[in-house]
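Pasting a structure here, questions to come.
Heads up, one of the protein chains got dropped from this complex, but the rest are sitting where they should.
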Amino acid sequence: MKLVYERSKAGRRAATLPRPDLPVPDVPTDLARGRAARLPEISEPELVRHFSALASRTFGIDTGFYPLGSCTMKHNPRVNERVVNLPGFRDLHPLQEEDGAQGALELMWRLQEILAEVAGLPAVSLQPAAGSQGEVTGLMLMRAYFADRGEERRKVIVADTAHGTNPASVTMAGYELQKVATDARGNIDVANLRDLVDGETAGLMLTNPSTLGLFDENIQEVAKIFHDAGALLYYDGANLNAVCGVSRPGDMGFDIVHFNLHKTFSQPHGGGGPGGGPIAVRERLEPFLPVPAVVQDGDRYRLDYDRPKTIGKVRGFCGPFGVFVRSYAYIRAYGPELREMSEAAVLNANYLLARLRDAYDLPFDRLCMHEFVLSARRLKREHGITALDVAKRLMDYGFHPPTIYFPLIVAEALMIEPTETETKETLDAFADAMLEIARDAADRPDVLREAPHQRPVRRVDEVKAAKRAVVRYGFEDHPDLSAEPSSARQLEAQKGA
Amino acid sequence: MSQLSLTDRDREEMLAAIGVGSVDELFRDVPEGVRFHGRLDLEPALSEPELVAHLEELAARNVHTGDELSFLGAGVYDHYVPAVVDYVLSRGELLTAYTPYQPEMSQGVLQAIFEYQTAICELTGMDVSNASGYDGTTVAADACYMAKHITGRGKVVLAESVNPQVRQVVKTYAPGFGLDVVEVPHRGGVTDPNALADAAREAACVIFQQPNFFGCLEPAPDLAAAANDIGALAVAHVDPLSLGVLEAPGEYGCALAIGEGQPAGNYQSYGGPHYGFIASRAEHVRRMPGRIVGETTDEDGERAYVLTLQTREQHIRREKATSNITTNQTLLALGGLAYLSWLGPQGLREVGETCMALAAYAKERLGLPLLFPEQATFKEFAVRVGRPAEDVIATAREHGVHPGYALKRDYSGVEDALLVCVTEKRSTADIDRLAEVLSA
Partner (left out) sequence: MAATETYPDDLLYNEEHDWARVEGDEAVLGITWFAQDALGELVHFEPPQEGADVQKGSSYGEVESVKAVSELIAPLSGTVVAVNQRIVDEPETVNSDPYGDGWLIRIRLSDAGEAEQLLDGEAYKRFVAEQ
C-alpha cells in the first residue's frame, strides 16, 4: 500500500486552525526555517482511510490469539480506555498545583499501595517508564545504597536465561556483568552461583518464574547466598503474571522489584509501547528512590521532593500517568481476587503444554507456570523445519506466533504464553494447529517453508533491510528496492535537499 | 473478577488433561517458604459501573485545562489534539499490538513507524529517527550515551537554559555511563557561545534547547558551531511545533536532534505517557538506541517493512547494546504521526505563527516587565510580577486562571518570575482575561 507521503498532493490539508488577526513577529533570519518539512498534504477522509488500512494490516490482541511468550498479551478491558480519557485525567497539566491534582495524586498513591502489597515490599516509585527503565533504576538504587554504606561493589549477576535488557541495564548502570548458568531442572545453578558471589557482588537480577516458565525451586537458597554476602536481589517482573497473590517477590527474598504494567496489569502495548515500570523496594532502599514521591498527608496527597539521598529523576514528572489510570482500573476490577488471574494464566499454560508435549520437544519437563518453552529441534533434525517455519505457518491459522529463538539456551525455542484471557476453545484451536503443523513437517514441509500464505506480505527479506538500510521515505529520490541491491553499503536515507 | 474466560467445566477438563487434581497443585514447584497464604489486602473488586463511578470521582478532583484558563507550559503544552488522533489511537489493532517482531503480522504498524521516522527526520533535518524514546528527558540521556561511545570522551555539557527535568535525568544517568556533567549558565536568558565553547573542551556532546526553557530563542547555529569546533556532538532539544517557523537542527550543524513529542499530538495526561524523539545524522545510525523500522521487500518482491539493524539492540547485543530500551512509546508516536499528517507543512507553520502572534500580543497586553527583554521568544516568555510568583498564581487561580509556572522552582534569584505559555488554543479574549486577573 502507499505511504502517507505518496498520498500527498500540494495544496491539500486536513487541519483547520484558529488564525487570530494579529501580526506575526519576525523570527531572526539566521534562526528562521528554510525549507519546510515535507509532511503529508492530505485531506481528512484520505487520512482516516490511510490509518484504517494500516490498522487492518496489523494484528493485535483485539484481533486474535497472541501467545507471545514473556510479553503477556492479555485482553485490555475497554472500560480502561473510557476512564483514561476522562478530561480530569487526560487534560491535566503535570505542573498543576497540588490542590488541583488531588484526584491524580490519590490515584497514584493508591496504585503504590496496591503494588507494595502485591510485591510484598513497602515502598514504591511509579516513575520508570518501562521494565527496562525499572531495571536501570533498580541498579542505580543498588549503587546509591552501597555508596551510602561506603562500599564499592562492581559486579551484578544475571541468569543465562535472562532477557537481553538485564545485561544491557547492568552496563548502562556502570556495573560489570557476570552470568550464572541454568541447571538441568531449569533452576539457577546454585553451585555456579556460590563460585561467583563475593564481596564485590552488588546483586542478582532474576526473573521468577524464569523465561523458561519455571519457578526457581531454590529461590530461598539463592536469596540467602546474596544476603549473606551483603548483596541485593532484583526481581524482573516480566513474568509476574504467574504469581500474583501466589508468591510475593518480597517474600521470595527480593529487595527491588519492577512491574511491567503493560504486561501484568493490561496497559495496551500500542505496537511497542507505552509501558510502565514501577519499582517496589525494601525499607532500607526507600531513601534512594526517585523524586518526587507521592505521599499521603492526612486526607491530602502531595509530591515530596525532600529526599536527600535520592538518585534523582529517571523520567519527566511522575511517570506515565495514563498507564497508571489503566492499571489501577484493571486491578480494582479484580480486587483481592487477583490470584484468580494468575491461577487462570497458569492453568491455561499447563493445559496447552499438556496438549503439545508429545509433538514437540520439552527441554525441561516440569509443570510450567504462566508460559512454557518447547523446542522444534526434532522437526529441524528430521524434516528441516525450524521454529521460524512453525511460527510463520501459525499465521495462516489466524494466530500470532509465539516468541521464537528465546531463551537462548534452548535450540529452536518456541515460547508460548496464552494468558488468562483465552477460552478453552481458543487453546484447543491453537493446539490443533500446532499438532497439524508438526504432522505437516513430515508430510508436506514445503507448505511450512513457504508460509505464511495468507498475510498481506510473504516472508520479509531482513538481510536486504539490514544491508542497505532505508529507514525513512526519500521522496523523489526514494530507492526502488525491488531492483538488485547496489554494492555500496550505505545508508540510503536521503537528507532533505 | 467474574468475567474470567474459563467455566468450571473447562477447568475440570483441563486439570484432567494436565493430570493434576487441582489448580493449587499446578503451583507445587513454589517452595512452601515463599508461598503467600493470605488474601491480598486490597479493596473489594468493583463492577464496571462502580469502577467508572470511582474513577470519575477521582478525575473530578483534578482541575484540568478545560476547567481553568491555563497559561501553564514549561515542558508540557495544551495544544489542540485533533479528533483524527483519537481515531487512530482507538483502533484496536494498533492499540493492542505488541512490538512488531513478526513482520508479516504487523505490516501496518511497521509502515506507520516508518512514516513516523520520516516525519521526525523531515522536522529535524536528520537522516535517521528511531521508533521513539520514553519522553523528552530520557532521550537526552540516550544522546549522552551515544555521544560517549561515538567520541570516547568522558563529560557532557548542558546549557542551564535546558528544561530542568531534562538536566536532572541526565545527571541521574551520567554516573552509570561514566560521564561528568557540566552546566553552562545562561546570560540574559540565552547561552553564550563562547562560554559554551570553553565548557565543551573534551566534551562528548553539548545539549542546548531551542526554544529554551525560558521560551527564548538561543543562537542555535552559533552554539552548534561552538560544539563542532572542538569535536563535541551538537545536540539540539527542540519543540516539534516550533519547527514550522524555526530552522531544523540538521541545517545548522547538529549531530543529533531530540525532544518531547507531546506538543505534537498527545494530551497532557499529567505528564505521560508521551513520546520522546531522537534523530541523528546517518553516520551515527549504528549507535542509535531502540527500534528502527526499515523498508525491504518480501519473497515476491513486494514492498514491506521490518525492524532492522537489530544487532544494536539488547536482545542481540545484550551487555554491549546501544541501550536497554525495549518497550518504547510507539502508540503516542503514531498519535504524533497522525497529528503531523493532519497539520501538513502549512498547518505546522500556521500553528507556530499563531503561537508567536498570541504570545507577542500577551507580552504587550500584560504590560509586565520581561525577565529577558533582549530576547526573541516563541510561545513562552517570562515576566516579573513584582510579588512572589506563587502568590500571584494562587490569586489568579481563585479567578479560574492558571497564569503560568514559577521559575523559582528551578532557578535562584527569580522569586517574582512567571513563565507564561500561550498556545493556539488561547484567544485574545483569554489573554485579556489573564491581563485583567494579573493586574488585579
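As written, the chains take the letters A and B, and residue 1 is the first residue of each chain.
The definition used in the following text is that contacts are C-beta pairs under 8 Å (C-beta built on N, C-alpha and C of every residue); 3 or more make two chains touch, one makes a residue touch a chain.
Bear in mind the structure is a predicted one, so any value in this text is a computation, not a measurement.
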Query raised in the report: Touching the left-out chain: which of B:Asn62, B:Thr96, B:Ser242 or B:Gln310?
Result: B:Gln310
Query raised in the report: Residues of subunit B in contact with the chain that isn't shown?
Result: 310-311, 316-317, 320
Query raised in the report: Can you list where subunit A touches the absent chain?
Result: 405, 462-463, 465-467, 487-489
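Just so it is clear, only the chains that are shown with their structure count from here on.
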Report task. Compute the distance, rounded to whole Å, between the mean C-alpha positions of subunit A and subunit B. Result -> 19
